[in-house]
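A selection of the complex's chains, in situ.
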Amino acid sequence: MNQGWIQHRLGNLDLQVRWEAAPSEILVLFGPSGAGKTTILRAIAGLLQPQAGHIEVGGRPVFDSAQRLSLPPERRRVGYVPQSYALFPHLTVRQNVAYGLTGLPQREVEERVASLLTVFGLTGLAERSPRNLSGGEAQRTALARALAPQPQLLLLDEPFAALDAELRRALRRELRTHVAERQAPTILVTHDREEAIALGHSLIVLDRGRQVAEGPPLSLLTRPSTATVARLFGIENVYRLRVLARHPREGTMEAAPESKDLRLVLPLGDAPEGSWLTAGVPATEVLVASQEPQGLSAQNLLPGVTAVIEESPPHIRVTLDCGVPVVALVTPRAVERLGLAVGQRAWAVIKASSFSLLAE
Amino acid sequence: ACAPDSGASSSQLAPSRTLTVFAASSLTEALVEVKSAFEESHPDVRISLQFAGTPTLRLQIEEGAQADLFLSADESNMSALRNSGLAEGTPAVLVTNGLVVIASKAGPVRALPDLARPGLRLALALSSVPVGHYSRTALAALGQDPSLAPDFERRVLANVVTEEPNVRQVVGKVRLGDIDAAFVYRSDLAATGPDVRAILIPAEYNVVATYLVAVMERAREPELARQLLGFLQGDRAQSIFQRYGFGAFPS
Amino acid sequence: MKPLPLTPWSLLGNAPAILYLLFIGIPFVALFLRAIALGGLGESLSDPLVLRSLLLSLVTSLISMGIVVIGGTPLAYALARSRFLGHRLVDALVELPLVLPPVVAGLAMLMAFGRQSPLGRAMEEVGIVLPFTTAAVVFSQIFVSAPFYIRAARLGFQAVDATYEDLSRTLGRSPWDTFRRISLPLALPSLLGGLALAWARALSEFGATLMFAGNFPGVTQTMPLAILSALESDLSNALALAVILTIVSVALLGAIAFLSARRERIGL
């Protein structure tokens, strides 16, 4: 088992986090810039002594502030890909990758390095100096170097940030295979929602040093439990609403934003009438209509004016002003078909069940 | 070379005993020749020569340098060693020496009065080393010479641009032509070469420098050292010294 | 961030550190003890001749260092960055003065700038006389100490990532601005380190000075020459002077070390 917790103060960051990653699991640390993701990896790798904490790698304690235990990095058996790669500038790509392979016969080293170079598309660059690599090539070298000694725990700090979509997909597949085959769990830092969900078996959402949510990524995405998480995950429409009426028989309730002539129908929650709550809906769940929609089952039909149309591939992001801004993601074809244009009247169509009630 | 080894002729016989001799650097050339002569007659003996300014040698001996024989260019350093019990018995006189003025042939100094011409560059040895002390004594005496300018001594001293800790450096600088003239030992003339002219100092104003020699208290080969001391005072050595401009020791 | 406690290294580092400390510490202790035992420290300190030598040492070494820094810094930068004509040659020549025993260096300078050389005669005709002047002291110090500064500065400039200089240029800064605001501050620890070495070397210089500048109180007799002169007569005085020189030099070096430590603290 790989698990632990740490507490550390650094500048204005007050980091408090607890994690757990089963073998052959990828644990994703997700959070905005400056959340403390890199700091956690450094602590696990042994490059930073947290003020308090307990860290286990492969079931073996490597750090414990209470017992004053702190194994040096080389005895923790972790592989670390730092955000800045830190390739050894005096070694070639091949020598960088081979660096962690100690105590192996020369032939085996060569074989392993050759196969890693192939996997990471670096074969032609084997004798290059890291100075003469492109950003993506450097990142791949750093990944290959960390994987080479087959560590018990892999720590990856945004390992695909400098790669194009195709390479990224290929290397994600590679990483998944590696983790599954070697039963070696990975802690992966990313700020990319897609990556978090595509790769993570479980996910920790960090914000300013605090663990604001955790769990399997898809459930976190579809049922985000706090406004912070919702915002981080791109639930673009988040509203602060007052409950006007509860309809327990229909399983809905009505709520409205402050001082706005607008009623929203939400799934029934616990909030009593007159209380405030926060509700959110992802932009993908909002439909746009150019004529007043007729005979639709959706309960929220909000009239408004098209305020912004912008590309957000593979979609178009349409923002309607319905008293409150409502963001919808629609297909380019739909925009064309409906003849959407800025300034035109339009309706936002939202099913009541599409709303998430965000506990606040 | 600086201190040639014993000749090839004597090298078949492995020298079994070594004598270490500390000697004032003005004795260099003469002593190297004397050494060969002694080694010739004592094939089993090797002499190791250490040249430096007399005060430095004294300091080194005081700090523990192992020497068998010490050849001092003055009396005060020798008596200091004797007072601290490092020298054995009463030091013997080795040779005497006198002063001479040397001048760069390319320079303007041709006779003693020229030394007082303003704008010259003269060198003296430091007053603390024997030759520097002697030079100042001689200069003061010359100041009394009515044929020279009344403030001769002051004007000569005003031309001094450097006070060298070693008489050999004084000679070197005159040879190079950067110093116009200087007071040196008569024995130094042997090392001057053709670019330098010698201007004699009348005997009545000159000094008599006495070189002393003594066997050291901590000598490893005191017996041999005494033999060498005798050899130094003998005719063969003395004639070599004389060839290098030293005066005979007044026996 | 809290650095890793490099325990094995601190220990391994300590053994040579302690040995070295002992090796250089003992002679200094001996020097100081003997100087105190012999007395004469107070006397020497109030001797106007000693003060003159000290002052001369400070002034000449200050001038030397000024020239070394002003001339050596761009030279070191050029050696580190550009490949101008004769680059390799200059690079090799920079260290040449070190291989000559200082006395021979002084002799060489005397032969180069003295009356016997065409250059020296030409200079004398326009009224410039170098040998046996205070200027010759400065020349001697520069000759023997400049290589230390230039070599350290060159290594320092070489260690500055050229990316920073490139970026400064794209931000509209001229090469000179870039040099002054990026390369120079980034290389400063090395420059100061080199300066400390060079200054120490200049302060202790006597071989070339004696040869080229002579030894005349108030004009060319620096502290090392004063010590040397005293050594020929009065050990206690020589030791007292040596102690004074050591203390003054340590104060100077300490000031330089303090400067570079401050730079390190602010994040270099």
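Quick notes on this one:
Per-chain residue numbering starts at 1, and chain names A, B and C are given in the order in which the chains are listed.
Quick note on the criterion: contacts are C-beta pairs under 8 Å (C-beta built on N, C-alpha and C of every residue); 3 or more make two chains touch, one makes a residue touch a chain.
This one's a predicted model, so the numbers in the text were calculated from it and none came from an experiment.
Summed over the entire structure file, the copies of each protein chain kind amount to A x2, B x1, C x2.
In this text, only the chains that are shown with their structure count from here on.
In whole angstrom, the spacing between the mean C-alpha positions of subunit A and subunit C is 57. With centres taken as mean Cα positions, subunit B sits 91 Å from subunit A. Note: centroid distance subunit B to subunit C, computed from Cα atoms, is 36 Å. Multi-chain contact residues of subunit C, defined as those touching 2 or more other chains: none present.
For subunit B, residues touching at least two other chains: there are none. Within the complex formed with subunit C, the residues of subunit B that make contact are 53, 55-56, 59, 106, 121, 123, 126, 128-129, 160-165, 169, 172-173, 176-179. Taken in their complex, subunit C has these residues touching subunit B: 107, 110-111, 114-116, 131-132, 210-211, 213-217, 219-221, 228-235.
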